[in-house]
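Yeah, one chain of the complex is gone here, protein chain that is, but the others are all in their spots.
Order as written gives the chain letters A and B; numbering starts at 1 within each chain.
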Amino acid sequence: MRFTRFTDLITLTFILTGSAFSYEIEDKKFYKGNQNEERLRIISTADITAFEPIIMAFQKEFQDIDIDYVVASSSEIMKAIYIENAKFDLVISSAMDLQTKLANDGLAQTYKSIEVEKLPVWAQWRGQVFGFTQEPAVMVISKQHYGDLPLPKTRDQFVALLRQYPDKFRGRIGTYDVTNSGLGYLFATQDSRNTDSFWRLTDIMGRLKVKLYCCSGDMIREVSNGQLIFAYNVLGSYAQNSLKNFPEIEIVSFDDFSTVMMRTALIPIASQRPDLAGKMIDFLLKLDSRQDLVALSGLQPVTNGNLHEDKKTRPIRLGPGLLVFLDRLRKENFIRNWESSIYQE
Amino acid sequence: MTLIIQTGSIQRRLALQLSIVAGILSFTLFMLIQVVAERAAMDTQDNILKASAASIADALYTENGIVRLELPYSALSMLGTISQDRVFYRVLFKGETLTGYDDLPLQNENSLTNKSKFSTFRYKGEEVRSIMLKRSIGVNGAFSDAVIIVAQTRLGLNLISQKITRTATAIGVVFFLFGTGLSVWAANIALTPLNRIAIAVSRRGPKDLRPVTGTSPLELKPLVDALNSFILRLKSSLLRSEDFISEAAHRVRTPLATVRTQAEVIHRSLNKSKNKTALREMIRAIDESSRSAGQLLDHAMVNFRADQFEVNTVNLPELVRDVCERLSPLAGLKDIVINIQSQESDMSFQGDTILLQNALRNILDNAIKYSPDDSEISVNCFRNEKFVISFQDSGRGFSGIDHTDRFTRGTNVSDVIGSGLGLTIANDVAIAHGGSLFINDSKKGVGSCVSLVLPI
Partner (left out) sequence: MRYLLVEDNIQLAKAVSDRFALEGHAVDHAVSLSEAKEFMALTTYQLILLDIMLPDGDGRSFLRLHRVNKNKTPVIILTARSEVSDRINLLDLGADDYITKPFDFRELEARCRAVLRRQDGLADNTLQIAGTILDTLEGSLKIGDKVERLRNRELRLIEIFFSSPNKIFSKNHLMDRLFSFSEEVSENAIEVYVGRLRKKLEKSDVRIETIRGLGYRFVVEK
């Protein structure tokens, strides 16, 4: 079996980190239905707190279906599906690029249904990748610790702000570690496309000893407990959801642009029960009719179109373009440049 | 030589043939559209592939003696603009894969210069269209070839292809229907001159022997000329017939007149009643021949004329009066009185004067011949639903003889000179005018009534 360079990198990572030739999961829960016959195996980047309401509601409608829910990072998911052909029925991920690669390289099944037909054309790819949420990247600040300073409206203003008050923000800003977060990499690469301020921002953040995180949840928690004043590129849905639990945080979005990503679902070719996976996909696509679930999960459903009318939103489009930043050389270049900016003495 | 005439309508055949042509053209158009449009679609995909490969080639650079590539976002995103096809790429330098799908096959490399090469093959379970592009990159003063392959599946193209087929079919069908419609219209128009001539000729009366004039198309000219030549021949033939009948009458009657005259002279000079009787028989025979000849010729002439009917406005009562006056000397010889009664003074009828005159004369002549001396013939001319001219006599009547037999030649009331043709002639004239002749025995038991009935 011939591997792509991409997979060689993964293998290398394994060897370096000393992991076994197996993907790493973060969490796991089994939701029993009425019988043991119908089992839907889901692997997802969404943590259980966020997704559980959806599973419960799904099982109310489909009582016979057991659900095996596994949480893993987007890169681990790629390992599982791309390399190991692990027997999952449904892959839910916030890494649109990785999902696109799965489909492009022939590892996804085509699914057709009435709900799928209703999706706008930019919210699905090849009938294999289906976007079911719209989530912007936002900034989260600690109200208390941010103080009276004016809020930056653009990234340029943010850079200026950081330059102006280096002492205040040193070690108190956070963002995604692009090397181990698929979503983080996605947000960062899209930023680099959308503005030339990105590299200046990365540079100033590096100089100010920015703290790096794997996940939005961690960033929000640290803002809430005051360890961070400012978190850049946090997943908007999580931030929104956390408002009730962490009232000290404030959500800020910039006026120059805000990146919007779609959480996507995909049926891998190794799926044993694509029919059950399809039922879940249909259920997810009807999220806009379930405001209760929206409230519980914090996941914003795909709406038809007004996203594109808003000039400052930059929705990430599903398509082969997303493969570019997964290119070995491109990725190497980007990470090299990013690391050299982030890690400064 | 008999003409073989094909049945069926020219118009229908022409329309059918034109429709077939329209069908062939439509099909050709359909094929053409499909070929051209598909070619265009393919070229579009190829052009985008080429642009993508070119932009990748442009993004190659050297750094520290190593060839590197900053894969442009647009290189792959442009491939997603027109369809949702899978995309594969591979970049090689000096035969070594720099990045991309390293199992994406190289095509026949040797044939390339600095140009691009397109090919189609199967990859990862689907048919893909690929471009292979060579670019010379200089490293440390030495130039070597970088090869860029960009491939894309063809689902998008297939969808376009189906759409093209549907559109082409629709256009083909519309064109065919339109073409057929035009064909039928054209067939109609084309045949207009033919129809015009046909109508003009068929609307002619039987007497109309004018040549067919008016402009006719080139193709019909031989037909029209032949028709005119037929008309001319018919005309002269008819003239000859007329002349013949007149001539025949003259040639038969003149010698008869001579014989009769002589017979009469001799009769007067004879004394013995036996001889006188013999001669009387002879004269009678001559009179009978003469009357027969006259009636035969009349009959021929009537039939002949009936074909070239000449329509005038005839005042029927006036005509009846004229005929009665003309025959009154004859009636007077037998002391037969002719009474005329006309209901309306104006009964105008569209018919042939001479034929009607002849018919009435024959009926009256007949009535006079069959009536006894000192009797009365009443002539009635009236109108109810039809025009009726009736002649009531007190002759022997026709009882015992089948009325229809009277109209076959020969049957006769035996001792009166003359053939049965008189009433046959009258009947022929009646029929020619769309009317009829009626014979009824009188209710009084004596005599009969002959009526000429004409439509209004």
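Just so it is clear, contacts are C-beta pairs under 8 Å (C-beta built on N, C-alpha and C of every residue); 3 or more make two chains touch, one makes a residue touch a chain.
All values derive from a computational prediction rather than experimental measurement.
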item	value
Chains on display which the left-out chain touches in the complete complex	B
Sole residue of B:Asp287, B:Glu318 or B:Asp441 that reaches the chain not shown, by the stated touch rule	B:Asp287
Among B:Gln262, B:Asn275 or B:Ser348, the residue in touch with the chain that has been omitted	B:Gln262
Where the missing chain touches subunit B, by residue	242, 245-246, 249-250, 253-254, 256-262, 264-265, 267-268, 273, 276, 280, 283-284, 286-287, 290, 294, 297-298, 301-302, 305, 326, 328-330, 332-335, 354-355, 358, 361, 373-374, 415-417
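Definition applied: only the chains that are shown with their structure count from here on.
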item	value
Whole-Å gap separating subunit A and subunit B, where each centre is the average of the chain's CA atoms	82
Parts of subunit B lying in touch with subunit A, wherever the complex brings them together	68-77, 79-80, 84-88, 97-103, 124-126, 155
Interface residues, subunit A side, partner subunit B - complex	2, 4-5, 103-106, 125-126, 193, 317, 319-321, 323-325, 327-330, 333
